[in-house]
Every structure is written in structure tokens, then in C-alpha cells.
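One protein chain is absent from this view; the other protein chains keep their places.
Let's look at chain A:
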Amino acid sequence: MKAIVTVMLKNGVLDPQGKAIGHALHNLGFPQVGEVRMGKIIELELAETDAAKAKTAAEDMARKLLANTVIESFKVEIAA
């Protein structure tokens, strides 16, 4: 079973990389781009058959290591 953990900077935390990407997109001729936020995706192969248990475990991993909850929020999705 695969867990997909998406880690993003919390709202209100300055995201200079997102800003720089936004500037670059404007320079490329995409004026419709507003705010850009950048994060990361971590895929975990889990030896687990129960989706609920997999999700609980992945959330625990996110809190302990994958995300720094001082500055980041995370979301866990379970893929078959």
C-alpha cells in the first residue's frame, strides 16, 4: 500500500521559492498566475493492507519527521 504525503509551508509562512517561481512564470508570459506556493511530495511504500492503519502510521511519520509542524502542514492520501 502506498501513502502519499504532501508537505506545504503553512499559510502565512513566507515562501520565497513560490514567489520566485511566480515571477519566472510572469516573465514567461503567464500573466494570469497569482500566488504560487511550493511544497514537496513524499511517497511511502507501506507493508500494510488496512488503509486506515496505513493513514494513521503515515500521519505519525509526518508529525515526527516528514513535516516540521512549526512551519509546515501536511496531508496524507492512501493510494491502492
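Basically, a contact is a pair of C-beta atoms (placed from the backbone, for glycine too) under 8 Å apart; a residue touches a chain by one contact, two chains touch by 3 or more; residues count from 1.
Methods note: contacts and distances are computed from a predicted model.
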- Query: Given the options "DNA-binding transcriptional regulator, ArsR family", "Septum site-determining protein MinD", "Phosphoribosylformylglycinamidine synthase subunit PurQ" or "Sulfate transport system permease protein CysT", which would UniProt use as the protein name of the unshown chain?
  - Reply: "Phosphoribosylformylglycinamidine synthase subunit PurQ"
- Message: Can you say which of A:4, A:36, A:51 or A:71 touches the chain missing from this structure?
- Response: A:71
- Message: Among A:13, A:33 or A:79, exactly one should touch the missing chain; which is it?
- Response: A:13
- Note on the structure: Across the whole complex, the chain not displayed is touched by chain A residues 9, 13-14, 16-17, 20, 65-66, 68, 70-71
